[in-house]
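Let's look at chain A:
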Amino acid sequence: MGFLYSANMQGATVQFHAWGGSAQVNGYLKWVSEQVEARYGIKVHHVKLADTSDAVSRVLAEKAAGNDNQGSVDLIWINGENFAAMSEHGLLLQNWVSQLANFPLTLPEKNTAMVTDFGLPTKGQEAPWGKAAMVFYYNQRYVSSPPKTLHELLQFAQRYPKRFSYPLPNDYLGISFLKYALLALNPDHRDVFYQPVTDTAFKQRSEVLWRFLDKLHPLMWKGGDYMVSQASTLQRLMSDGELLLAFSFTASEIPSAVKRYDLPQSIRTYAMQDGSIGNVHFIGIPFNSAHPEEAKTVVNFLLSPEAQAEKQKIAVWGDETVLDMAALNPMQQARFQSEPLHPSALPVSGIYQLLPEPHASWTDKLREAWFARYGERF
Partner candidate 1 sequence: MSGFHRFSITMRMMFMCILILPVFAGLVGVLMPAFGFFPALGETAVSLKPFSQLFANDNIVTMSWLSFSTGIFATLLALGGALLLVAVFYQRAWLNRIQHLLSPLLVVPHAAAAIAFLFILSPSGWLARLFSDATAANPLPPDWAFPYDPYGFSIILALTLKELPFIFLMLLSTLSQPQIELKVKAYLKVAQSLGYSHITAFIKIVIPMIYPHIRMPLLAVLAFATANVEIPLILGPNDPPTLAVAVLRWFNNVDLSMRFQASAAAVLQLIVTLAALLFWYLGERGVAKCSPRILLSGTRQWSDMGLTLFAAVVIGVYALIALLLVGSVFTWSVATYWPYADMLPQGVTFIHWQTALRSLAVPLGNSVLLAFGVTVFAVILVLLALEGEVQMTKGMSPALARIDRSIMHITLYLPLLVPGVAFLFGLVWFQQMYFSSLTWLHLFVSHLIYVLPYVFISLAIAYRRIDPRYIKVAYGLGKTPLTVFFAVKLPMLVTPIAVAFALGLAISFSQYLPTLLSAGGNIATVTTEAVAAASGSSRRLSAVYVVVQIIMPLCGFILAWWLPNLFFKPSLQATPSSQGVKVYESNP
Partner candidate 2 sequence: MSLTLDALAIYKDNHLMLQVSTHVLPGMVTSVMGPSGIGKSTLLDAISGQLSAPFSTTGQVIVDGKGVHDMPAYERQIGMLYQDPLLFEHLTVSDNIRFAMPKTEQKRLGRDQVQAFIAEQLSKVGLSDIRHRAVQTLSGGQQARVALLRTLAANPKAVLLDEPFSKLDTTLRQQTREWVFAQLKDRSLPALMVTHDMEDANSANGEIIEVSL
């Protein structure tokens, strides 16, 4: 692919609009900026957003004003809702992702999550950048063999009553647990979850979930009467030994919590064998970017094994790579293993199977049905 580098790119500044609320992310983007300037002579300016929708509305306003090729946003970090909105209004550059030299390293045919954003096909409008997957962690001091599947989770709850819980479904992690359970309990009917929900489909597929939860709830912490309203509380209860098993969407936060003494040293992280619900976050290029070619160069760099390995370092950011290890040569793979892992961290390639997020309409339906069944909690 010849587009990657040309002399006339020298000196351009790419405006990268990305949420700026995390020191780790900001630090990583600074590193990216230095690397890209040294290699390609492209400057990357990180516009630190408080809320990604600010940038979305800016592009929308530019479109309304007829600004079709001098847009102020060259790169935007999005997923889910914001992607849906930008896609709907035609605010993203089309069909550019497959041109990137490094994109095939994500093995998109195998990992459909790389081309699906909350149930919507990405249609080449955004490139995967990183992913978050649900990982479980347990306290080795008390538990020697943690549950490996949802089915085993129920057995675990019977063996260690009142030592597991999940957050209420109006919390992101809480609803994610329900989605995981729904997908894990319907292994033969996955396709239906990636289409808009219908009443019949929901009734058919959720039946088994309710049966499962009816059995699980009495075995949960506080007999399921009190459920935490925020995901972060789970970690505190794990720290105290009140819970022996919990889960998180950010695998890297577990070893760093151990280092901060917020979790005991006997914590171990792992992923479920029947799949880990996960979502990928993406980079898009607005349709009116003033520097689309430079922007693509930057995205291709972001997808390089080097940049992805750097991003995955716990000391840097700890964001899981979107590259599939099977697509990498041994030297490239080695980059991801350079770091000695903290004992409590998720082992490398610890995710068995990524379960992409179901279509967004399932989420709302699931939440409503849960509250209707188990009462309005607060």
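To be clear about the criterion, a residue touches a chain if its C-beta (ideal position, glycine included) is under 8 Å from a C-beta of that chain, and two chains touch if they have at least 3 such contacts; residues count from 1.
Regarding selection, all candidates are chains of the complex that A comes from, given by their letters.
Computed from a predicted model, the values in this text were never measured in an experiment.
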Chain A: touching candidate in this complex (1 or 2): 1
Residue ranges of chain A in contact with candidate 1 within the complex: 141-142, 161-163, 222, 225-230, 232-236, 239-242, 257, 260-262, 264-265, 375-378
